[in-house]
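Okay, here's the structure, questions in a sec.
One protein chain is absent from this view; the other protein chains keep their places.
Entry: chain A
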Amino acid sequence: MIAESLYQELILEHYKHPQGRGLREPYDAEVHHVNPTCGDEVTMRVRLGDGGKVLDVSYDGQGCSISQAAASVLHELATGSTVGDSLAVVDEFTRLMQGRGQVEPDEDVLGDAVAFAGVAKYPARVKCALLAWMAFKDAVARSSA
């Protein structure tokens, strides 16, 4: 069963118990991204501090387990990190997702996000996994602008 490789325990855990969910104040930028093909959506806020520190990533949204778990994992990875480091993770995650299952993920960079490797084999679901991560990138760009 292929589904087993898609629905990793870690993904299901984050879906059932999302980390850092809910929109919080204060924030520097807020973005709203949707995936028109399936209606998944996420609203994301970032709060940056001195030295490019990511003080908070807060979000709310609705959608499938992949999109919601991806937002939760992103929150964990980015909060407390720096803009530079977190964007490096976003880049590596994007590379993995767009690799059609052919890309060897860099676990050191990705941490827990490596659980999404199986999603890359499902072109229809790649956008679900990327939704929150693209929103984060967008929000960071807007708050540094």
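The working rule: contacts are C-beta pairs under 8 Å (C-beta built on N, C-alpha and C of every residue); 3 or more make two chains touch, one makes a residue touch a chain; residues count from 1.
Operating definition for what follows: contacts and distances are computed from a predicted model.
Choose one: "2-oxoglutarate ferredoxin oxidoreductase subunit beta", "Glutamine ABC transporter permease GlnP", "Cysteine desulfurase" or "(2Fe-2S)-binding protein". The correct choice is the protein name in UniProt for the chain not shown.
Its record in UniProt gives the absent chain the protein name "Cysteine desulfurase".
Touching the left-out chain: which of A:Pro18, A:Gly63 or A:Pro105?
With A:Pro18, A:Gly63 or A:Pro105 as choices, the missing chain is touched by A:Gly63.
Per the definition of touch given earlier, which of A:Gly39, A:Gly84 or A:Gly111 contacts the omitted chain?
Within the whole complex, the residue contacting the unshown chain is A:Gly39.
Touching the absent chain: which residues on chain A qualify?
1-3, 6-7, 12, 15-16, 37-40, 62-66, 68, 122, 125, 128
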